[in-house]
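Below are the structure tokens for one structure; questions will follow.
One chain of protein is taken out of this complex; the other chains stay put.
Then we have subunit A:
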Amino acid sequence: MSRLEIYSPEGLRLDGRRWNELRRFECTTSTKNSSNNSDGSSYLEMGQNKVIAVVNGPMEPLNKAQVNQEKALLKISINLTKFSKMRRSNSSNKNEKRILEMQTALERTFSETVQLNLYPRTMIEVKLHVLQQDGGMMGCLINSVTLALIDAGIAMYDYISGVSVGLMDQQPLLDLNSLEETSLSSITLGVLGKTEKLSMLLIEDKIPLDRVESVLSIGIAGCHQIRDLMDAHLRRAGAEKLEKLSHQ
């Protein structure tokens, strides 16, 4: 057992949050200043997670063999930098099995929501750079991909927002940080917009079946909150962009 008091009897967690509170969520889009760089980008800070996402495309596929006549090819790559953790990792994280798995999970999630059929014979490439990791990384990656894709103007049916939820005894805890993540069993879910449809569900630990429902419901509520935060930011950024254009 861990010596840390993950959830105090007064209902406070290690970082002072309640069970249903999210971490600090800050995002910016169009982080690159010149347009020749990329078609869309985002920088997301969720707690201590820091992720840069860069979208290129729709563009001509690099490899002719990859051309799909019906729809676009969505490629997501994750670059987990060596300095992203407290201790620097000596090995390159590329081609690690865990990373490859995360890439495929993200690709599958987003190829359902992005309207790929509108961009036949093209490729959409998303590059994710994790500068710092602090628990719930998968949820953070989902959010940053969504923001970058919308910034690039790529048609999607709705937002996908992701968050992790852990289970402490009987109590579900929303949006785990790295300390909580190492000591609790947790799930990550991706929710489509304001609906209750799950576009991704990642359970890597054991969760008692009779508790799954309460865990999922708080997760969905958390995802809706994140969706509202992203929406508010994107609308503000869009209004600013429009104002700038109208002044020119």
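The rule is simple: a residue touches a chain if its C-beta (ideal position, glycine included) is under 8 Å from a C-beta of that chain, and two chains touch if they have at least 3 such contacts; residues count from 1.
Simple rule for what comes next: contacts and distances are computed from a predicted model.
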Options "Signal peptidase complex subunit 3", "V-ATPase proteolipid subunit C-like domain-containing protein", "Dolichol-phosphate mannosyltransferase subunit 3" or "Ribosomal RNA-processing protein 42": UniProt name of the undisplayed chain: "Ribosomal RNA-processing protein 42"
Chain not shown: contacting residue from A:30, A:48 or A:68: A:48
Full-complex contact with the absent chain, from A:71, A:127 or A:211: A:127
Residue of A:68, A:81, A:185 or A:214 touching the missing chain in the full complex: A:81
Footprint left on subunit A by the chain that the document does not show: 32-34, 36-38, 48, 50, 52, 54, 79, 81-88, 92, 127, 129, 131-132
